[in-house]
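Yeah, one chain of the complex is gone here, protein chain that is, but the others are all in their spots.
Showing chain A:
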Amino acid sequence: MIRIAAVGDVHVDKDVVGRYRPALEQLPDRADALLVAGDLTRHGTPEEAKCFAKEFGGLAVPVVVVLGNHDHQTDQQEQVTEVLTDAGITVLECSATVLEIRGHRLGIAGAKGFGGGFAGACASNFGEREMKDFVGTTEAISARLGETLRSVRCDALVALTHYAPVPETLVGEPLEIYPFLGCYQLGNAIDSAPTALALHGHAHHGSERGRTPGGVPVRNVAHPVIKQAYNVYQLLTDSVDSELVPV
């Protein structure tokens, strides 16, 4: 059994430091690792990243994150990544990590992802240079995420993105902004590997549960959606021995 805690869109700055910590300190009793699905900060400054590292770093479980669009706002994503890495936090961008947990190998492949929309209402790689750049970015990130997912050797594989891979977890958001919230290519990438669970954020008004066309469970863990410090998901179930109650 592996238990994963997950949250996204925590948007940490000075005013948030201390809010999550009491719940995070309880993590070792509840989960084996914490995954954060992007938008760690408000503007993506190194100062805000230090606030995130102070709040989410130094925990007794591994912390694995991807960046979100907010973390790119000031074009300092490399410095943000450096601050987080120095704090012992693993930052994924079209890359993967494998955690050894009680004899199991938990593989996590992560990427920020990008927009583009979903079947029947998606952008195409056609027309103006700007539109081709937009969709080209979608395609490139999704292709690299797929390659990364397929390269991981593990017992349970999790895909971690900021943008959504399916429209089901966007229900509640205005239809008009779906193309800015995710893309079907991420779902295809997730389906190209034996993925056990896909986690994303970004859609504050979306829904928690969905599945890819290939049947992979998808969970939107944006903080305003889950309405608690983190959710806990159990993989490779063989027994229930925690104080948490299965639902």
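Going forward, a contact is a pair of C-beta atoms (placed from the backbone, for glycine too) under 8 Å apart; a residue touches a chain by one contact, two chains touch by 3 or more; residues count from 1.
Operating definition for what follows: contacts and distances are computed from a predicted model.
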The chain not rendered here carries, per UniProt and among "Peptide ABC transporter ATP-binding protein", "Raffinose/stachyose/melibiose transport system permease protein", "HTH-type transcriptional repressor YtrA" or "BON domain-containing protein", the name "BON domain-containing protein"
Given A:H11, A:H72 or A:H200, the residue that touches the chain left out of view is A:H11
Considering the complete complex, of A:H70, A:K112 or A:H162, the missing chain is touched by A:H70
Even though one chain is not shown, chain A touches it at residues 3, 9-12, 15-16, 19-20, 22-23, 26, 30, 42-43, 70, 73, 196-197, 204-205, 217, 223-224, 227-235, 237, 242, 244-247
